[in-house]
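Report on the structure given below.
As you look at this complex, bear in mind that one protein chain is not there, while each of the others sits in place.
After this line comes subunit A, so read on.
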Amino acid sequence: MAELMTTTPERATQDDVNEEIAAIVKEYDAALADGAAPEVATRLDYPPYRSSLLRHPTKDLHHADPEGIELWAPVFGERDIDALEADLTIQHGGDPVGERIVVTGRVIDGDGRPVRGQLVEVWQANAAGRYIHKRDQHPAPVDPNFTGVGRCLTDDDGQYRFTTIKPGPYPWKNHLNAWRPAHVHFSLFGTEFTQRLVTQMYFPGDPLFALDPIYQSIVDPRARERLVATYDHDVTQHEWCTGYRWDIVLTGTHRTPVEEDE
């Protein structure tokens, strides 16, 4: 496809990419041993993910104290979404194919406060690893009963909850025989716009983790594992579905109590 961007004319193999990933890990471990602070964020400049080569800023992000509108976030409410949008398995005439799951968890800010009544959006591939998206070329079946798009609002405790189908892994064109671990895309808002987050939730024990440059772009293993849900038998429902729990932590807030009262 036209959007493949690589520095070399030959497409890399998985082994080539593994070597690049290993070299970055080695460099990171050496920096840690030298006393560097562990990284908590995703690297923007991560060459094993080829599409990032021309799409990351080369200059450091500029530190700025949030001001004005940045100290507030858009407000969403019952008017914005339908309660049925939280169930991705009932959007069509029949049941989608695959393993029915519930994914639930809590959205909190960096101080541990629940993010209440805020919008959570998700999208994902179907059980066969195929998106409904018109540009998904993976020769796996589209499921006429699954769009793979959901929305909900968090409750007063910051909890969100989706019923869906466990997505399949899917191939992509980063390198030869490249496969993404199964994931659900998440979009989140906090109480301040600087907390805006788009990320991906993964499933425990995925054999593709070590091979995936997008997952590995979070070079610190503890930070990376924050994207992996846990299987939770208390979420699993008798003769109905299995359950996963995944909590999300947004960054800290900056608004002062005085502004809060306004």
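In this section, contacts are C-beta pairs under 8 Å (C-beta built on N, C-alpha and C of every residue); 3 or more make two chains touch, one makes a residue touch a chain; residues count from 1.
The rule is simple: contacts and distances are computed from a predicted model.
When the unshown chain is looked up in UniProt, the name that turns up among "Lipopolysaccharide export system ATP-binding protein LptB", "Protocatechuate 3,4-dioxygenase subunit alpha", "Oxidoreductase" or "Cytochrome d ubiquinol oxidase subunit II" is "Protocatechuate 3,4-dioxygenase subunit alpha".
Considering the full assembly, A:V249 is the residue among A:L32, A:V97, A:L208 or A:V249 that touches the omitted chain. Touching the chain that is not shown, out of A:Y28, A:W179, A:F193 or A:Y231: A:F193 (per the contact rule at the top). The omitted chain makes contact with subunit A at the following residues, 3, 5, 40-44, 46, 49, 51-81, 108-112, 119, 121-123, 125, 131-133, 135-136, 147-149, 151, 185, 187, 193-194, 196-200, 214-215, 217-218, 222-224, 226-227, 248-252, 254.
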